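One structure, pasted below without further comment.
The complex is shown incomplete by one protein chain, all other protein chains being positioned as in the whole.
Let's look at subunit A:
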Amino acid sequence: MATKAPETVQQYLSDVESAAEEVITTQQEVVTLDRRRNTNREALRSLRSNAAVSATTGSGGRSWICVGNMFLRMPREFVVESIEKEQKQLDTEINNLRNSLRGKVNKLNDLEGKEETRGTSLRPLSQDEWCAVRQALGK
């Protein structure tokens, strides 16, 4: 086996590192977005349950919302609407990140000389198709 120049080895190692770095940052980003998604979900839930309470006491249809560093008192419908809009955006973004993660992990595996995980590029079967297949596997 021919010995490789130190530059190529260094280049290779830095390639692997950067690929691994990309995977980690994407994963971290998904985690951050999911955290945001969960807090939004909690907020929506409590806004809905409080709506029932305040309707009887009559404290006006306004609630506090924190935008950046500012607390604003806004009409409840507006608040709910904007949070829901954000939720939708978060969902698509997380999905996109996950889809891109597949390619990045494959690239890293390729660089590290591991075998490519097969079949990940397939589209998933639908729910009822899986029911049938699971039967076929005897589970």
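Things worth noting here:
As a working rule, a contact is a pair of C-beta atoms (placed from the backbone, for glycine too) under 8 Å apart; a residue touches a chain by one contact, two chains touch by 3 or more; residues count from 1.
To be clear about the criterion, contacts and distances are computed from a predicted model.
A single chain of the complex does not appear, and UniProt lists its protein name as "RuvB-like helicase", one of "RuvB-like helicase", "Histidine kinase", "DNA replication complex GINS protein PSF2" or "SRP54-type proteins GTP-binding domain-containing protein". When you scan A:9, A:72 or A:125 for touch with the missing chain, the hit is A:125.
Checked against the full complex, the one of A:4, A:45 or A:114 touching the unshown chain is A:45. Taking the complete complex into account, residues 27, 30-31, 33-35, 37-39, 41-42, 45, 49, 98, 117-120, 122-125, 127, 130, 133, 135-138 of subunit A touch the chain not shown.
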